[in-house]
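Okay, structure first, notes after.
Removed: one protein chain of the complex. Kept in place: all other protein chains.
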Amino acid sequence: MKLFLGINAGNCALFVETLPIAFDIEVKGFKQRSVDTPNNEIVIKGPHEAFVENIRTNTSLIRRIVNNENLIIENLEVGNVTKTKCAVCYIKNIANDDLVGEVKYRLNNLEVDSLLSAGELEQLIADSNILGIPEMISTERPDKVSKYLLNGRVVIIVNGTPYGVIVPAVLIDFLASPEDTNLKVNFANFLRGLRVLATFITLLLPGIYVAITSFHQEILPTGLLYSILASRENVPFPIIVEILIMEISFELIREAGLRVPSPIGPTIGIVGALVLGQAAVSAGIVSPILIIIVAITGIASFAIPDFSFGFHIRYFRFVFVLLGFMAGFLGISLGLFIYISVLCSLRSFGVSYMTPLAPSSNVDGNGYFLPPIWKREYRASYVAPKKAQKQEKFSMKWKFNSNLYHK
Amino acid sequence: MSSSKISTLDAIMLVLTIVVTHTILSLPRNILVSTDSASILNIIYVGIIVIFIGYFIYRLLKTFPSADIIDISEYLGGGLLKTIIGIIFIAYFIITSSILLRNFCESIKIIYYPMTNIIYIVLLFVVAICAANRLDFSASLKTNALIIPLVLGSIIFLFFSNMNQFTPQRMFPIFGKGLLDTFILGLTNLASFGGIVFLYFLPPLLNKPEDMKKITFISIGISAIYLVLCVATLLFMFSFFLDTNEITPLYNATRYIEFGNFFQRLESVFLLIWILAFACYLSIISKFSMRIFQKITNIENKKALIDIFGLLIFGISIFPKNYAVSNMFETKIYPNLVIGIVFVLSISILILANLRKKKQNNNGKENSNA
Partner (left out) sequence: MPKFLRNLFVFILIIIFVVAFSSSYASLNIDNLAYVLAIGIDTSDENELEVTFEFSTTTAASESGSTEKAKPVINSVKASSLTNAINLMNSYMGKEINMSHCKVIIFSEEFAYQGITDEIYTLTNDTQVRPSAKIIVSKCDAKYYIEQTQAELENSIYKYYEVLTKSSKYTGYIPNSTIGNFFNSSNCKSCQPFAILGGINQSNSQSDSSPTAEQDYSIKANESSIEGKNGTENIGVAVFKNDQLVGELNALETICFLTIENQLDRFLISVPDPVNSGKYLDIYLAPYNYSQIKVDTSTSSPYIKVKLTFSGRIASMSEDSSYLTPKVLDSISESCNHYLESALSSFLYKTSREYNSDINGFGLDALSNFFTVDDVYNYHWLDNYRNAFFDVDIDTKVRSSMLVTET
């Protein structure tokens, strides 16, 4: 019976005389995309290889990088109709057994007819879906996947999607780029700091602008106040309408730019950003200051490396605009309070989402900012790896080998 | 179960929550009024006393591992005492937090929203904490552990950025209103350390119960330093003989911060942080109240309680007729409540329970000997 399934799937069955069993041999070769450069997670210093749709190619990409017999790739099938192949990858002597067990448990207990992509799987196995905060990273880069595997995480690959899903993920993982470790620490940490700033700007700047101009003009220095007043002199709309018009048209331009056939893509950007913005200002529909605010918010939102997290933040800036309009700073800070509380209550596969901030842990290896490379001795403790240490205390033996010194 | 355990740092921040929220309101002024120029001396003196009291509490609690004051009172006096103590604490928590909320909202109204009815400002807070309380117990504590350091930072920033306005001579005359007022009557400033009420509830919550001693000392120490900073800022900046009463004196101090012509209107940022801290405080207080309530009534369904407690806080906070009444509560009645409940009542329960335990142990020993 199993053999029939195999032959249906295009395999070859081998019968050998005198043997009471048959071999189900995978000989099929489908047309498939070849390994290409990553489209959405571009780095400058780092490998330029991306996952493809075929699960075998993907696992081989990972194995090529990890290159160790302890890398376990377990195959599972999800979906009563499609029987989509999924691979759970982990490194046996690093990843926590409970974590691996939990991932397999969730995958094995999915009663769905079909599973078509990693994006669907993410939603199916997430702990909770409160506020749409992403709880696992999906990436198209095999090097990023391998990096997380080596730090004790578990990766799920779904056949048919060029993405690997890394679990568990905490907040700071969404602000880290695979390039960071390839750079010198100073620059990597500068970039990481910049990304935190970008997150706050994206989330709060439009809301704070609305709050300040509607309720708290006394916070503005007089010069800035007069600049804003001067720029708003001919604008007929109240600020909330103005900002909603611009933010929504920004989202429209973004969405349209994504959907149009690629040759016209840049045109949309030019028409949308330059022509529309310039025309709106000279027609006196919106004020130049507001265009600056929207533009900074937009640029900052694209500095967030993770797509789904950036999406989440962009979406919630509208909530903060509304709160700022509703009750100024009071609304914003209460909104922020609820938002932080939600973040604190989240768990991704049992790992608290706000680690290492709350519950705070200043164990080596947990921080958001990177230590110098010779100091990265430990794996993050919140995923409870079996092997905590990943390099010797003196990793640069050539430099600090005491035996050599004394000779 | 493990999700509701809290780490040592969370616990320290928890104890600080109450002192932080009180200093935002009129606490520093009350200290100044009661002890005048000797306030700093008084706070240090009271702080040392509280550290001893804290150690005493720690020793008393140690006899009952992972039991909070409610459990201990059950051990001492059975279900009746447990219910009474539980109700006293719930009433204490809810009433003080509601009145504080009212006072805080009054100041926000005056500063920010002159035309809005106070009811809506209170309601906004209540809605926010009801929403936050639907999350699990540790969420608020973690949020608190994130926000309280911000507040502490803001006070340190306030202190140092106002330094050029300071007149340190104002800490003289050194004994303020006299020795009696500073060291004997000044003991009422024990009420400033009302935050140690959470020590009674910590033992069953802790991740590492052995850190209890550390938590007690560090949290009281930080509270004392924090209070000294707040009081020093006010004392050095403003004439201490000032008979005028200003709402939220620390807010007033933030208005003096300026770095050049551009960076000088930072008070809104401070208020933003303080609102965050206040929301944390309310959510923690109501969560603790609900916890006690669950404990004494064994109600399983928590969801229903959230809105009831929210409404209770809302109701009590709009109850006072005007600011004068609620302010009177905060400045006159509240300190006595703290001293009565936190210091006298709880400690006496602990002492009695300890005596009983000792007696039982002796009896047990005698029995086993016999």
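In this document, chain identifiers A and B correspond to the written order of the chains, with residue numbering beginning at 1 in each.
Convention: a contact is a pair of C-beta atoms (placed from the backbone, for glycine too) under 8 Å apart; a residue touches a chain by one contact, two chains touch by 3 or more.
This one's a predicted model, so the numbers in the text were calculated from it and none came from an experiment.
From the list B:F56, B:Y75, B:Y113 or B:F201, pick the residue that touches the absent chain.
The single option touching the absent chain is B:Y113.
Of B:P173, B:G315 or B:G364, which one is in contact with the hidden chain?
B:P173
Could I get the residues of chain B that touch the absent chain, sorted low to high?
36-37, 110-117, 120, 123-124, 127, 167, 169-170, 172-178, 237-239, 241-244, 255-256, 258, 261, 264-265
Using the touch rule from the top, list residues of chain A that touch the missing partner.
So the residues of chain A touching the missing chain come out as 212-218, 222-223, 225-226, 228-230, 232-233, 238-239, 322, 325-328, 331.
Heads up, the rule we're going with is that only the chains that are shown with their structure count from here on.
Mind listing the chain B positions that touch chain A in their complex?
It comes out as residues 3, 6-7, 9-10, 108, 112-113, 121, 124-125, 128, 131-132, 135-136, 138-140, 142-143, 145-147, 261-269, 271-273, 275-276, 279-280, 283.
Which residues of chain A touch chain B in their complex?
Touch list, chain A to chain B: 212, 215-216, 218-221, 223, 327-338, 340-342, 344-345, 347, 352, 354, 357-360.
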